[in-house]
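Dumping the structure here so I can ask a few things about it.
Omission of a single protein chain aside, the complex is shown with its protein chains in their original locations.
Now for chain A:
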Amino acid sequence: MKLNERSLAFYATCDSPADNSGFLYKRGERHTAYHRRWFVLKGNMLFYFEERESREPVGVIVLEGCNVELCDSAEDFAFAIRFGGTKSRTYVLAAESQAAMESWVKSLSRASFDYMRLVVRELEKQLEEMRWGLARGCGGSRGSPSSWKPKPSGLERSPEPLPALPAVLPKENGCAVWNNVLGVEQPPHPSGCGGHGDEGNPRPPPLPPRRRGSSGEAAAQSPSTFCRLHERYSRDMARLRQDWLQKQRGPRP
């Protein structure tokens, strides 16, 4: 399968913010030797370079649909990226410290596009509910976010729809906005990726298209789905932590 490798290499090396970066040891596929590589995580793509200064990544791991786990390894601070398929390869990585390992496990387990989409939908929903609250003259938008539930249906909603698309859409798909975020009062910043002068007005970006007919995916239609997902993440993290502590106490029988 062809992949737009040049663009991938650009994405990996341009100055868009990385969600994590650092040296990790990567176990080879055929040989069990570990190689030290410079890793850069951007979105759901984990790039790895021979050296920190290398101009192009050696490879990339597409993280969508992966599970991150601790694993048994002679190597300290090891963890694995696993995929669901029967013949899927497991990537075994090792960090250089406990803190680094935890940081990587955390960021990798939250790296999927699906997860990000869930968070965005949740916030969009919260914002919408708050705006409806204001439109009804209910004012007072104080209170913890967890109390943002739809008002009783007896009340008539005068739905104030979220503002429409900005009049001028950004030219590049997600380019270089870390210095020039929609709705944030900041002077436009020329960026390494070609600039973005168009967003002066504070309108919420519309949501990405919903996935149709997906089975076994969190529908994210309600806060409870989102809370459940988060609880699952916390449980996973707690379990990983426990596993690690047990490992520390001594070898398993």
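Keep in mind that, in the parts below, contacts are C-beta pairs under 8 Å (C-beta built on N, C-alpha and C of every residue); 3 or more make two chains touch, one makes a residue touch a chain; residues count from 1.
The criterion applied here is as follows: contacts and distances are computed from a predicted model.
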Looking only at the UniProt record of the hidden chain, which name from "Protein AE7-like 1 isoform X1", "Thioredoxin domain-containing protein 11", "Aldehyde dehydrogenase" or "Pleckstrin homology domain-containing family J member 1" is the right one? "Pleckstrin homology domain-containing family J member 1"
Sole contact to the chain not displayed, among A:L24, A:I61, A:V92 or A:L240: A:I61
Residues of chain A (touch criterion as defined above) contacting the omitted chain: 1-11, 14-22, 40, 42-45, 56-62, 64-66, 83-85, 87-89, 106-107, 110-114, 116-117, 119-120, 123-124, 126-127, 130, 141-146, 169-175, 177-179, 181-184, 193-194, 202, 204-215, 226, 230, 234
